[in-house]
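Take a look at the structure set out below.
All protein chains but one are shown at their positions in the complex.
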Amino acid sequence: MDKTSITQLIQDLSRLDYRGMYLQDFLLTWEKTEDELYATFMVADILRGLRQRNISSRIFDSGLAISLFRDQSTRTRFSFASAANLLGLEVQDLDEKKSQVAHGETVRETANMISFMADVIGIRDDMFIGKGNAYMREVAQSVQAGYDEGVLEQRPTLVNLQCDIDHPTQSMADMLHLINYFGGAENLAGRKIVMSWAYSPSYGKPLSVPQGVIGLMTRFGMDVVLAHPEGYEVMPEVIEVAERNAEETGGRFSRTNDMAEAFEDADIVYPKSWAPFAAMEKRTELYAKGDWDGIEALEKELLAQNAEHQDWECTEDLMAKTHNGAALYMHCLPADISGVSCERGEVAATVFDRYRRQLYKEASYKPYIIAAMIFLARMRDPADTLAELLAQASPRVR
Amino acid sequence: MDKTSITQLIQDLSRLDYRGMYLQDFLLTWEKTEDELYATFMVADILRGLRQRNISSRIFDSGLAISLFRDQSTRTRFSFASAANLLGLEVQDLDEKKSQVAHGETVRETANMISFMADVIGIRDDMFIGKGNAYMREVAQSVQAGYDEGVLEQRPTLVNLQCDIDHPTQSMADMLHLINYFGGAENLAGRKIVMSWAYSPSYGKPLSVPQGVIGLMTRFGMDVVLAHPEGYEVMPEVIEVAERNAEETGGRFSRTNDMAEAFEDADIVYPKSWAPFAAMEKRTELYAKGDWDGIEALEKELLAQNAEHQDWECTEDLMAKTHNGAALYMHCLPADISGVSCERGEVAATVFDRYRRQLYKEASYKPYIIAAMIFLARMRDPADTLAELLAQASPRVR
Partner (left out) sequence: MDKTSITQLIQDLSRLDYRGMYLQDFLLTWEKTEDELYATFMVADILRGLRQRNISSRIFDSGLAISLFRDQSTRTRFSFASAANLLGLEVQDLDEKKSQVAHGETVRETANMISFMADVIGIRDDMFIGKGNAYMREVAQSVQAGYDEGVLEQRPTLVNLQCDIDHPTQSMADMLHLINYFGGAENLAGRKIVMSWAYSPSYGKPLSVPQGVIGLMTRFGMDVVLAHPEGYEVMPEVIEVAERNAEETGGRFSRTNDMAEAFEDADIVYPKSWAPFAAMEKRTELYAKGDWDGIEALEKELLAQNAEHQDWECTEDLMAKTHNGAALYMHCLPADISGVSCERGEVAATVFDRYRRQLYKEASYKPYIIAAMIFLARMRDPADTLAELLAQASPRVR
C-alpha cells in the first residue's frame, strides 16, 4: 500500500464517529455502530499498510496482553500474539490447567490478579451455550470494579476471541477480506452470500462462525442466505439480530434447507459444519448435571445425524451453480477436505485448492483486525496517532 | 501520584544507603538492612507513580527474566511477568517438566545454560523444608561462577519468589500496603499485628507466609503476635529472627495459642492456614526415602489435626474484638472463605467481602515490589535513573 493510500484511509477514518470505542470491549459485532465497524476495517488496513512499508505501529512501550483460552488453539493464539506484538504488548497466557480459574467468586479475584499491568485481555470460551459470552462480561465487570476501586492502574480492554454467540475477530476478518476482494464496501450491496452448513465426520463444531457471519454480513445491504439441513438451527437470538439488520440496511436475510438452491447465483459461499443449537444446549445441561452417559449417547446421536447429510459438501457441481460459476469460496480454516483430511468432508479438494490463496489471505486479516480493535479501544485519538506514526516512519526492522 | 510526590520520594530515596543491593540477590528480608527495605518500598511506590502518570520505566532495551517455578502458580507468575515487562525484560519460563533440572551437578550446568542473556532469575521452590532456599543459593553460586569465568556476560540477579523459609515478595508487598494504608511507616510503631493460623480443609499450606511476615514486620517497632494452635509451630530459626528484630527495633514479638486473645485490640490481623513445621520436615524425609505409604498416613494425620481446630476462623465476632472493631484484615490470597470456596475455612464471607478492595490493593503491590528489587539490583544509581525517567517522561502508552 502506498503512502497516499494510507493517508487517504486515515482521512476517511477521521470522518467516522467511533468515539464510543475508547476504553470499551469488543464482544459482539451487533453492539457496535456501522461507523465503529468501518473504523475497525480501516484501522486494520492502515496497520497492514504501515507494516508493508516497514513503519512501526508500536504504541505501547510496555504492557501485557493476557490470553485466556478455555480450549486449545494455535491459530487464534498466534493471531492474538501477532496483534499484541505489532502494538508493543507482550502476551502472557493464562493456562487454566496451570491455574485455578473458575466461575463465580474466583472470576472477580483472578481477573484482578492478572490485570495489574494488563492493557488487553483476549478470551476464547466457546464450549458451552450460555456460558462463554456471560463469562466475558463477568471478567469485564470485575476489571471495571478493580479499576474504579484503585486496584488497577488501567482497565484492560476485552476482546472476544470466540464465544458461544459470536466470533467477531473471525467475521470481521472475513468481512474485510470481502471488502478488499470486491474493491470496497460500496460494491457489496445486493451481493448474495451463502452461509451454509456442510458435512463433517467430526461433531460438535461451534456455532459462533455461522452466527458471527449472519450477525455481521446482514449489515451491508447484502443478500444473506443461511442454509442447513433441518435440525441444524442456530441460536434464535442471532436469527433475530440478522433479520433486524437486514431490515435496517435494505438487505435480505433468508433461510433454506436446500444447499443447491442456496448456491444458485451466489457471489460468495461459506460452507462449514456446525452442531445444532438445540443439541449444544442439551450438552451444556448434561455437563452441568455430570451426566456422562447422556453426553456419550448425545455424541452418537449427533454423529448419526451428521452422517445423514453427507451430500452437504461443497462440490464442483455446486460451485458451478454460483454466479458465473465463480463465487468466492470462504472458510475459517481448518476445513475438512474430502479425500485429504477425511474421506468425505465439507469441501471437494479441487474447490479448496483453487481458493487456497484466497483462504490464506482471508485468514491473514485476523491479526490486523485484532490489532485494530485494541488500537481503537486504547488510543484517545486513533486517526491522529496513525497520522503521527506514518509521519514519523520509525522503521519496524532496521 | 502527582509529580511533586514522585520527586519527593526520589529525594527521600537518595538519602538512604542501599549501595549494598547493587548486583545482589533478594533471598531473605532479614539479610537486608532497614535502609535497603525502605529503598525497595520507595522504588516500588515511585515505579507505580510513574506508571500512573503514563511514564515509561523501561530500563532494559532487551534481556530475559527467567522464571523457574517448582510448583504451579498463576498469581506469582503474573506478578513476575508484570514486573519484568514493566522494566523491559521478556519472561522465559523454565518448565522443569519440559527440561531436566535437578539438584547437584546439573544445577550448575542448567543455571549457566539458561543465563547467557538473563538479567534476572525468579525462583519459586517452597515444597520441601531445607530445600528451597538452599537451591536458590546453589543457583546463585553457579551463575556467580559462570560470570567470574567469563561464561556469562552478566551475572543475573535472583529474586526469591517463595521458598521454604521466606516469601519476601509477599511480605514486602504486605508491608508496603500497611505503610500506605496507615499513611507512612512512621505511623506503624506500636501497632498490634496478629499473624494467626486459621483453619483450612486442605492441608500442607506453606510456612513461608507466616515466617515471612514475622521475620519482616518485627523490624518496624510493631507489636507482632504469632497465634496458632499447639502443634502448629513454625521454623525455630525464624522465631529467633523475629525475636532479635523486635529487640533491636524497640518492638514486641510474642506468641499465643489463643486466637481470641491475639485479636484483642489488634490493628491488623492476618489469619491464614499453614502446616506444622515438624510435619513438613517429616514429609520432606518421607519423600527423600520414597515412603509413599508414610506420606499418605501423614496427610491423613494432618487433616485430622486440622479438623480439631475448625474454630480458628476469622469471624465477625473475632473482628469485633479488634481495635475499634476495625482492624485491617490481610491475606495473601486465595483465601478459603467459609460457605464460598469451602464449607468452613479461614474467614467468614462477610469479613472477606468487606475487605475485598483492600485485599486486592494489597496484592497489587507485588509486581511493583518485584520490579523494585530488580531495579535496585541492576541500576548503579537508582535514584538518578528514576529522576531521569521522570524528567524524560517517555510515554508508556502513546
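Order of writing sets the labels: A and B. Residues in every chain begin at 1.
Convention: contacts are C-beta pairs under 8 Å (C-beta built on N, C-alpha and C of every residue); 3 or more make two chains touch, one makes a residue touch a chain.
As the structure is a prediction and not an experimental result, all values here were calculated from the model.
A.B. asks: For the chain not shown, which residue from A:Gln24, A:Ser62 or A:Ser79 touches it across the whole complex?
C.D. replies: Per the contact definition at the top, the residue touching the missing chain is A:Ser79.
A.B. asks: Just to verify: which one of B:Thr40, B:Asn112 or B:Asn133 makes contact with the chain not shown?
C.D. replies: Selected residue, touching the omitted chain: B:Asn112.
A.B. asks: Kindly state which of the options B:Asp2, B:Glu31 or B:Glu153 is in contact with the chain not pictured.
C.D. replies: The missing chain is touched by B:Glu153.
A.B. asks: Go through chain B and note every residue touching the omitted chain.
C.D. replies: Residues 59-64, 90, 92, 94, 98-101, 105-106, 109-110, 112-114, 116-117, 119, 146, 149-153, 378-379, 385 of chain B touch the chain absent from view.
A.B. asks: Counting contacts across the full complex, list the positions on chain A that touch the omitted chain.
C.D. replies: 48, 51-52, 56, 58, 72, 74-75, 77-79, 81-82, 85-88, 90-91, 333-334, 337, 340-341, 357, 360-361, 363-364, 366-367, 394-398
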